[in-house]
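Have a look at the structure below before the remarks.
Every protein chain but one is kept in place in this view of the complex.
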Amino acid sequence: MNDNNGYAVRTDKLTRRFGSFTAVDAIDLAVKPGEIFGFLGANGAGKTTAIRMLCGLLAPTEGEAWVDGLPISSKAEEVKRHIGYMSQKFSLYNDLHVIENLEFYGGVYGLDKAEIRSRSTELLARVGLEDKGRTMTVDLSLGYKQRLALGCSVIHRPNILFLDEPTSGVDPIARRQFWDLIYELADQGTTVFVTTHYMDEAEYCSRVSIMVAGHIEAMGAPEELKTKHDVPDMQQLFITLVNR
Amino acid sequence: MKAIFYLVQKEFRQIFRDHMMVRIIFLLPLLQLFIFGYAVNNDLKDVRISILDQDNSVESRHLADAFLNSSLFIPGPAAHSPADLDDLIYKGKTDITLWIPNDYSSSLSVGQEAQVGIAVDGKNSNLGGRAGGYAMAIIRQEGQRLRDARMLDNPLLRAKMKEIKTATRFFYNPELVSRTYMVPGIVVLVVTIISGLLTGMAVVRENEIGTLEQLMVTPITSLQLIAGKTIPFMILAFFELAFATVVAVLWFKIPIAGSLWLLTGSSLVYLVVTLGSGILASTVSRTQQQAMFTVWFFLVFGILMSGFFYPIENMPMAMQWLTYLNPLRYFLSIVRGLFLKGITLSDSLPDLIPMALLGIIIFGAAILRFRKTVA
Partner (left out) sequence: MKRILALARKEVLHILRDPRSLAVAIAMPLGMLLLFGYAIDMELRSLPVGVMDLDHSQTSRAIVRDMTAGGFIVDAGRIHSRDEVERGFRRKKFLAVLVFPEGMDRDLANGNSPTIQLMIDGSDAATAQTVENYLSAVIARKNIEILREDLGDIKPPLEARVRFLFNPELRSPDFVVPGLTAVIMIMICALLTSVAVAREKETGTMEQIMTTPIKPSHVLIGKVIPYMVIAVLDATLVLLIGRVVFHVQMAGSWWILAAYSLLYLFISLALGLLVSTLAKTQQVAMTVALVATMLPTLLLSGFLFPISGMPLVLQWFAHIIPATYYLEVIRGIMLTGRHWYPFELGIMIVMALFLMSVSMRKFRSRLD
């Protein structure tokens, strides 16, 4: 039980019930540092609930999870310093400038002034918005908003980044560019925990798990899973598992 | 601490970039002050009186003049018969009528009791009642004058002439202008509306666009978050209060008799109440629209039950008890007392203490509910 130090994220029978409904049913996960872990599942399978527990937004009903070695049930606040989170809503302040959004989240994460300035400039360049710092966020295209939201969620250099359907509603080119950014982050040692509906994106992950009705039905590297279940692609694998 | 600074900075940026918001903050209070200040006015003024003098004697003209020369009455349309008089009121052409019958002077001269008739439009029970009271006072004075004259004429009676006189002094508002009483109340309303409404909407807006969730995965605590939400609106509301007070003093010429420090201090306590209510409203609402309606509902309720328009003592007992739960009631009483009567700290304690208690309860509940909503 205490061998979680080597893992970026590990769960042990993590469970969450809402009344009589069990949204997440005793799932076991282990994600290694630097991995891009794809967390797949149909709508309502319990992905978002699980991510919200890992981020300290929801308390588990039973079981435990360790994020960056910290137990989420007792150290939820501590966990928040180690993680970044970006949801499908791209929660940005539309009425702030691009750079002000970055600076604001820098301030909220407790960086000092000089650090905020250097990180903001650095991230602006990283996400390709260097000439748009003074643009009002509301005027950005969806693809840019998404990259800005990513920038905001990593301003404090988190060890683990949680992405909840980060690419929904974005065009294929923007998605491709977004995944390039994810690879860059992973190369620098950030663990990326991502949920998605796009099965081509699942192919980009180092490992994936597929969740159906609160349970994890399959877990492993995409190639490994395809061979095991004898399907040509992830799409087919997903349909097979969900319909089973 | 640093996180709070960034939250406050962000809030101010958002407020000042929203043109609608800027207008609400700067124009709404001005508009309210002027409309309320001039419209909420129950002064008796220019009451139309129609007089039918069928006696047409020196005495009857004296009585009629007593009415027409008073500052309250202005002449209304003429009437030719007693039935005409009632008809004028019925058609809304006059407010009050005086009928002096043709035996007026003859009754007076034989030492009999002279009778006159007064009819008042009672549709507006308040103004009608007061106009009637005023007319009675004029009749009383004229009666006294006639009695004095009668007694002075008679040496036997003159020796026995005596009466209790009265000398009236009105404190704080010697000219009895209702605006003096209403404007300080409006200052309170302006601050209440702005602070409650804006805070309520500011929290829900973050919930609606999802940034609240984003903030919850950062290391800031819910207390910091509440502080970051309340401080900007505290500053704004305080600014509004100062602004409204300046307008009250300079434009409406209503001096502040009491201490500015007490006004400042009690306002701070009151703002804790209104900001707390705003946050509380936001925790029970999912959309900005709901938050607005919740705040609106409590505002209407609070204003009606505060004694702003009519004294609380007029309400049914059960409602009077309810007003003790109304923070507006206490602050209204403090501010009016400060403006008009110059109340001191110890005078204000009966209002200040329950208001502070309500503040603690409401703000405490807001914090608890807020933590629950976001957690």
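We call the chains A and B, going by the order they appear; numbering starts again at 1 in every chain.
Throughout what follows, a residue touches a chain if its C-beta (ideal position, glycine included) is under 8 Å from a C-beta of that chain, and two chains touch if they have at least 3 such contacts.
Since the model is a prediction, treat every value here as computed from it, not as a measurement.
Colleague: Can you pull out the displayed chains that the omitted chain is in contact with?
Modeller: B
Colleague: Looking beyond the chains shown, say which of B:I118, B:I256 or B:I360 touches the absent one.
Modeller: Only one of B:I118, B:I256 or B:I360 touches the chain omitted from view, namely B:I118.
Colleague: May I ask which residue of B:F36, B:Y270 or B:F298 touches the chain that does not appear here?
Modeller: Reading the full complex, the residue touching the unseen chain is B:F36.
Colleague: Over the whole complex, note the residues of subunit B touching the chain we left out.
Modeller: 35-36, 38-46, 63, 86, 89-92, 108, 111-130, 132-137, 139-140, 142-144, 146-147, 150, 157, 159-174, 176-178, 180-181, 288-289, 292-293, 296, 301, 304-305, 309-311, 313-316, 319, 333, 336-337, 340-344, 347, 350
Heads up, the rule we're going with is that only the chains that are shown with their structure count from here on.
Colleague: From the C-alpha centre of subunit A to that of subunit B, how far is it in Å?
Modeller: Whole-Å distance between the two chain centres: 56.
Colleague: Hey, which residues of subunit A end up touching subunit B in the complex?
Modeller: Per the touch definition, subunit A meets subunit B at residues 55-57, 59, 77, 80-81, 83-85, 87, 89, 91-96, 100, 103-110, 112, 152-153, 162.
Colleague: Which residues of subunit B touch subunit A in their complex?
Modeller: 2-3, 5-7, 9-10, 13-14, 17-18, 209-211, 213-221, 375
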